[in-house]
Every structure is written in structure tokens, then in C-alpha cells.
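Every protein chain of the complex appears in place save one, which is left out.
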Amino acid sequence: MRVAVAGATGYSGRELVRILARHPRVEVVAVASRGEAGRPVASYFRSPGLPERFVEPGDLPRAGAEVVFLALPNKEGAALTAELVAAGSRVIDLGADFRFRDRARYEAYYGPHPAPDLLPLSVNGYADDPGFAAGEARILGNPGCYPTAFFLAMGPLVRSGVRPGLVLVDGKSGVSGAGRALRADLMAAEMDANVVAYSTPGGHRHTAEMEGTWGAPVVFQPHLMPMDRGIELTIYWPGAEADPDRVRREWTAFYAGNPFVAVLPEGVMPSTRRVYGTNAAELAVARDGRNGTLVCYVTIDNLGKGAAGQAVQHLNRWMGWPADLGLRVD
Amino acid sequence: MRVAVAGATGYSGRELVRILARHPRVEVVAVASRGEAGRPVASYFRSPGLPERFVEPGDLPRAGAEVVFLALPNKEGAALTAELVAAGSRVIDLGADFRFRDRARYEAYYGPHPAPDLLPLSVNGYADDPGFAAGEARILGNPGCYPTAFFLAMGPLVRSGVRPGLVLVDGKSGVSGAGRALRADLMAAEMDANVVAYSTPGGHRHTAEMEGTWGAPVVFQPHLMPMDRGIELTIYWPGAEADPDRVRREWTAFYAGNPFVAVLPEGVMPSTRRVYGTNAAELAVARDGRNGTLVCYVTIDNLGKGAAGQAVQHLNRWMGWPADLGLRVD
Amino acid sequence: MRVAVAGATGYSGRELVRILARHPRVEVVAVASRGEAGRPVASYFRSPGLPERFVEPGDLPRAGAEVVFLALPNKEGAALTAELVAAGSRVIDLGADFRFRDRARYEAYYGPHPAPDLLPLSVNGYADDPGFAAGEARILGNPGCYPTAFFLAMGPLVRSGVRPGLVLVDGKSGVSGAGRALRADLMAAEMDANVVAYSTPGGHRHTAEMEGTWGAPVVFQPHLMPMDRGIELTIYWPGAEADPDRVRREWTAFYAGNPFVAVLPEGVMPSTRRVYGTNAAELAVARDGRNGTLVCYVTIDNLGKGAAGQAVQHLNRWMGWPADLGLRVD
Partner (left out) sequence: MRVAVAGATGYSGRELVRILARHPRVEVVAVASRGEAGRPVASYFRSPGLPERFVEPGDLPRAGAEVVFLALPNKEGAALTAELVAAGSRVIDLGADFRFRDRARYEAYYGPHPAPDLLPLSVNGYADDPGFAAGEARILGNPGCYPTAFFLAMGPLVRSGVRPGLVLVDGKSGVSGAGRALRADLMAAEMDANVVAYSTPGGHRHTAEMEGTWGAPVVFQPHLMPMDRGIELTIYWPGAEADPDRVRREWTAFYAGNPFVAVLPEGVMPSTRRVYGTNAAELAVARDGRNGTLVCYVTIDNLGKGAAGQAVQHLNRWMGWPADLGLRVD
């Protein structure tokens, strides 16, 4: 199958190209980057079978790709998406523009939607959600990294009928999560041994996606960690009605047959290192028995399951291929 | 003034010796280590003015030190403490044995107290608490690292009369916090890019100290970070009655004249890097206005303010010296 | 094809199992570990298709594997190798015991050979050497990590007929190169921001393999770096007769059609990060024109091309499969 990538030199885009180049059923027919158009693809990638030179994103509608992945800054891919859809391509968008069918929810955090007329052609969901199907949509909105980690833990509980309440979500991310734009505070000499919160509680835009999953208030506070990639969420749920045994049971049922999501036994905690470079996730749960607070723990790779890995997993599902085709679990 | 250190080759002990060697008013007359007794002190320390060889901890009562710092595993310093007190020394204990005047509270987390008869001679408190005074005590229990960070944020609020409620404390620590014992999961090749929770919510022994400060339930969940030192606490307080302005006001009043504790302006978050290697602390506060959850942020160096730095700050106060004598703020 | 792994929980062994689990033409029929025998393989690996439990290395001759990989400490695999050969298996040994056909050269650095009678059944060489063929051998000695990096740069020059002279080899390795045994100096809290030489110049056992390639004295000095994996060699050749253009020409010819080895253009230097987690290598060359010293630069992943990756590449060649089957280049 012919695929193409726009935004191939950002962190998510690079990971995507590397995964697609190893995927046994796709051919990468075009790799686009505004900054690198015309330059050799080999200056970024060694994988065999890639096109020789980067093209402009605007060239992609003529590339004859059946599926085009967009790893562009939010709002910058909308016009291209319209052209691609018109040209008959399907689009998997790693940006935020198609993560909400509900335009108002999007606009509350992101401002005016760049292409509201495309929303009806789009669908969004989590690749590990057995209830999700892209079906006849033309555009698939790939979820954000933190919301994916959140869904992996809390989505199955919602589906099982728990009554959600206020949760406090402490997010920890490697610096690639902050993107590739030059920032003084993200220089290597500044991030060594540095842990620092950013954004404000509930102010991060991923909060909207989490609350969309949970249906109750989410206080989300992300932090940067001194490492390149990886996300850990610790989710505190005071007064939870569910106990750890039930949570593990729901998770195990929800992820039955899923090769990526590991429900850890009691006493073992998720590690960002064990999911590094993969499309895997680890889940654990514990409770403070003295006051009934339930705590869920999740790790994923923000560039894997949190971005490029999940996008390819979506492709696999959309095409009816095995879920783990071309993807690492270990 | 003549001082001595027991447990000088652990991470806290080493930091302590380095600080004391630079302190303008003390002379380190003995440096003890069970494992290194008899070997040259220069194999660990380059600082001038230190004794030539390590001695056994049991030799310290004869060292003629006015103040002896203990950086020993919990319970292992009790017999020595008794001897030191009998010999007329004052003791500053970096372990847990004298962090509670209330024996029951200690025993709930640590098991039988090794020297209950010494408790009446002891006092414990935070060196940044203007209300604390060691007075005529013979033994000073230096607080734990996480509880110190917690106190710095929440202690002033308690004193100001807020009505405490359940708080969720997400702790993040560099690996030196796990101590110097050999563990496979703490090898450098295993901790690279690794973030992992440890202990269980409310199960970590430092919970007792935090609840002692707060007077309400504390759900404490610590995590190891891929860095050598530094602690960040993010403290979630759902339904807090205090707003950020009030919190900053209370902090500013409580720490007036304190050279170590920086109350950051709105929009700036504490960084472990900016307090690395120092006795400083950074504090910030924000609120999720949608649901009234208050969030406090603290950073300290776990070996500085969280252990050796605070111990020397206690010495400075006990002796009536300037608070920052021999200590770094930057 | 049925394969098995002994020593599956060391760093090289783990990498090997992960690669083999993704390899499209092999089935891993047994995974052995002395320390973990009887325990679930899932406690270390998530990859599907692996056996359920670890077995003892001594069980492997009965596992019916056509090829058995040994990732055991030097000398500990010799008896097992004899049994495996007797049982009809081929052996790819990641240890040092079969890296030399010349027993004396082995014994000069490693002491008495544990199985000299097996040497005639063995062959050794570099998987990227187009002139190497395992042929009818029963045992293949997989090269050491540093010697592999050295060969990649200097092997093609020797083959092209340069006259070798004294070279100075500065080796830099991530800490996984030091193995998984517990050592206080390899704890994460000790390796942060640490660069430190180890062994002595020419004293490291890999020197023998390098001099076997080069045919002239090699002064090799390795260093540990504060990172988990990756090797960089900078090779100084005073008075070299070859100039950078010729070196690049020889490399390009030697690695024609090789998907793993990238000869970088003038002005670009090899990066350990760009080969992280892969079986790739990067090569560059420069010269100090003032005094004729040639300098070659190589990067590989010590666990990839330097161990497990190369072992699988050897398997691919031995079986006549495409060189990059199951291996990452990016």
C-alpha cells in the first residue's frame, strides 16, 4: 500500500517514517518537509526503500498515496487535508485538529477550527479501544500523547460503568514531548537533572481530551523529565468506588488479545524504560486503604504509542491487518 | 567547634563531610565509616583539614566532638547515640529514629523503637521553621527528604490556620534518594530514561512525617527519576479553601528573612536543577479554577535541604550562627 | 527455523531475544537463564511467540534448536557448546571463547582455553566483512563490541593494502558495555555526569582482536560514558599514508550494498544516538593536515552491531537470508 508522510523531520514524523520503512505492507512513496524539501532523505533516514528527496507538503496530493500521515503543527495541515481528501487519499492526522467531533470542545482549547467542514468526514479514537472503528471516514484524528495514556487506564473503567469523580493526573514526559522548536530551557545543558512542571493545572490542552474520555473533572499537571522520550501518568482518584482487583479485572477483559498493553501484577510498577521505543503500554493500580484513594499508573513512549506507533496501529486496524504489523511490543 | 560524622561514605554522609569541610566555624575531628575504617579519608574527600583516616563509628564517643552527625541506617545509630550523649556530645541524627517524639507514630511505620528512653532527650523539626528551637535537647532528629519538601509548602499554611483536607502528593526523586546499597534496578544501565513509581500510595514511611505536619490524610506516591539528585513534589489539594494569592502571602510571611526558600512569581515553576547542590528550595502555587483544586510545587536537593544541608542549617541555628553559614543558596 | 538463547537475561541476551522475537523466519523454542529458570519469560519479555518459562542452559541440547545463541560469561559456555554440537545444533557464541582460531592469542589475554578441541569446528569473523563465510563450521564466534567498531573502520583499509602503523584508539562506551553484574561504581547515582577511563592502555582484552585485524600495534583506551548504550571509537593514526578521500573510497567499495554501514560525507561526524537501538554503523574520517595524522570515527550500538544485532546478521548470512532480515538500520 502506498503511503506518504508530511512533517517528516519533527520528532513524531521521524519516528513515523522509521516505523513505516520497516512495515511489511506499505511503501513510503513521498516524504514531505517544508524545511528540507529538495534535500536528500538520506540525510535523516538510513532505511532502505524511501524516496530519494524530501518534497513540499503541498506536493503530496499528487503523490498517489492511499493513506497520508500528517505530523504537522496544529492548524497547519487543514488545507492540505482538504486537498488530500479531494484527491482520494485517506488521512491520519497526528495533530489536534481532528481529535474532536465536537467543534466547541476543540475551540475551547485551540481557538477557531481551521476546517470545520471537514469534521463530518473525520473520526477519532484510540487504537487500543476495541469499540473504535474508522469505517468509512476519510480522516482519522490520532489522539494526543497524554490523553492516550489516560485513556488506556481510565477508558476501560468508564466503559465498565464506574461512576467517575474528580481525578488528579500527574504527567511526566521526556523532552521530545515539547517538540523540536528551539527553546533555551530545552537545551541539553539546561535539562540535565531537571524536573519541572509546565502549563497550569487543568490548563494544558490535553485536558479536553481526557475529560472527553472521563466525563468528570480532570486536574492535569504535566512535568518535563530529564530524558528524551517516555510518559508516565500517575492518576489519583479520591473516593473511587472501584478497588484494585476490579480495575485489573476490567483492564484484563478490555485488553484481551491486545499485544501492546500489559496489566502488571500487584507490586510491579510501570516503567518508561520498558516501553521505550515501542508501541507498548504498562498499567498498574494500587489503593491507599486508609482513605480509599485509588491510584492508577501508566507508561507509554510519547513518540510510540503516544504518536507514531498508535498512528500505524490505526492504519493496521483500518486496513484489517494484524494489530502489531511493523510495530514493536518490546 | 569540633564535630564528627558517622556514616561518612553514604550519599548523605559524603555531602555532609563536604559541607562541613567548607564551614568556617567547625573542625571535623573524626570521620567514621564501618566499611572504610582504617583507610585514608583522602580516598573519598579532597577537602583540606579532614582527619587522615576513617575510624569506626564506635570510636566517636572518644573523639571529643561537641556535635556528632549520624548518617546511618535507621536503628543502627541508637546505641551510639546513647554513648555520645553520655560522653557529653550533642547528636544531629539524619536517620529516622528521632524524627518523632511520639513513639507510637514512629512504630506504626518503623517497628519497635531502638532507644525509647532517649526520646525525651530529643527534639525534631524543620530548620526553616521559624518556630522551631532545639534548646536544651541533646539529640536533634533531622527530617526526611520528602517530608521536608512537604513541610516547606504546607507547613506555613497549617500555621496560618487553613483547614486541612485530603492531599495527593506526587513525589519525584533522583536515584541517590534510594541510597547506596547495590540494587540491580538502580544500575545506570537500567535507570537511563526510566521513570518509575515505587512503594505504594500512602505506604512510604515518610507519609507519617507528612501527616504529622498536615493533620489530615496524605496520599503520597514517590517516583524515581533518571537523575542523580533532586526532589520535586506536586501537591494536589482538591477543594482547598485557600487561593494562590493567599498561599503566596503566607509563604512570603513565613519565610521572611530566610535566604534559602524562594517563593516564585505566578507562572514560574520550581526546577530541581536550580536547587541542585544547594540548600535552597523553590515554591510555587496554582489553581484549577474550574474545580477549585489548589496545586503546590516544591523543589529541593534531596542530599542538600533534604539531608546534609538541613542538618548543617540546624547546627547553625542551634549554635546561634547565621543561618547560611557554609551553605549554598545558588 | 528453530532457535534458542542461553543467557537471555543479561543485556546482550535480552537484546537478542527481542530481535529474534521479531525476526520473520525464526521461532524461539527455548530461552535459558540460570538465575531465572522456571520463572515466566513474560517477566522479562512482552514479545508474542516466546516460550512460557525460562529453562536451565543445560536443558538446551534437548530443545531441538537448529541454532543456539550463547550470551554467557566467557568460558562458561564451553561445555554446553560441546553438547550442542554433539546434538547437531549450530552455535553462535557472543562470548570470547571462539573469537580466535589461534589458541595462543586467546590465552595471552584470557588464560587457558576452556575447550581447545572445539576450536577446529569454529570460525570467527565480522558479519559486515564480505569476505567472511561461516561455511561448514559448527560454531561461530561473534566478535567483541569494540573490535567490531574497529574492524568497520580499519578492516577495509587493511584489505586495500595500506601499510599499518601504530594507532591510538580512544573508546567510549555506554554503561551496558560493563555488563549486568552489580558494581557500586556503575550505580545510576554514581554515573550521572561521569566520564571515566577504565582498564589500561593496551591492557583491555579487546586489544587482541583489534591487533588481529590491524597487524600492527594498537593502543586501546576505553572509557565509560553517562549513557546506557552506544560506542564511539576515535582512531588516531599518526603518519598514515592514506588520505581521507582514499579512505572514504575504500569504505564505499567495501560496504557497497551493505544496508547497515553509512560512510558519512566530509564534515559530518558519527553519532551514537543515530545508531541507538539499531544494527547500523556510521563512519567518518578526517586528517590533521599539519602533521599527517589521519583520524577515523565510528559509532555503533554496543548491544546492536556490537553484540546481538551482529549475531543475528551472522545468522542471516549463514542461512543465506537477506542481511537485514529482522534488523533495524534506523
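Every chain is named by a letter (A, B and C) in the order it is written, and numbering of its residues begins at 1.
Convention: a residue touches a chain if its C-beta (ideal position, glycine included) is under 8 Å from a C-beta of that chain, and two chains touch if they have at least 3 such contacts.
Predicted model only: the values in this text are computed from it and were never measured.
Undergrad: Of the listed residues B:Gly58, B:Gly203, B:Pro244 or B:Pro259, which contacts the missing chain in the full complex?
TA: B:Pro259
Undergrad: Which residue among C:Met225, C:Ala242 or C:Val329 touches the omitted chain?
TA: Result: among the candidates, C:Met225 touches the missing chain.
Undergrad: Across the whole complex, list the residues on chain C that are touched by the chain not included here.
TA: Residues 166, 168, 170, 172, 174, 190-198, 200-203, 217, 219, 221, 223, 225-230, 232, 234, 236, 238, 269-273, 276, 284, 286-291, 293, 295, 297, 299 of chain C touch the chain absent from view.
Undergrad: Please output the residues of chain A touching the missing chain, sorted low to high.
TA: For chain A, the residues touching the absent chain are 11, 174-176, 178, 180, 182-184, 186-193, 226-229.
Undergrad: I need the residue numbers on chain B that touch the omitted chain, in ascending order.
TA: These residues touch the chain not displayed: 18, 21-22, 24, 45-48, 192-193, 259, 262, 277, 280, 324, 328-330.
We adopt the following convention: only the chains that are shown with their structure count from here on.
Undergrad: Which chain has its Cα centroid closest to the overall Cα centroid?
TA: Here the chain at the core of the arrangement is A.
Undergrad: Could you state the distance in Å from the CA-based centre of chain A to that of chain B?
TA: Whole-Å distance between the two chain centres: 39.
Undergrad: Please work out the Cα centroid separation of chain A and chain C, and write it as a whole number of Å.
TA: 35
Undergrad: Between chain B and chain C, what distance separates the C-alpha centroids? Give it in angstrom.
TA: Averaging C-alpha atoms per chain gives centres 46 Å apart.
Undergrad: In chain B, what residues contact two or more other chains?
TA: Where chain B meets two or more other chains at a single residue, that happens at 174, 190-193, 226-229.
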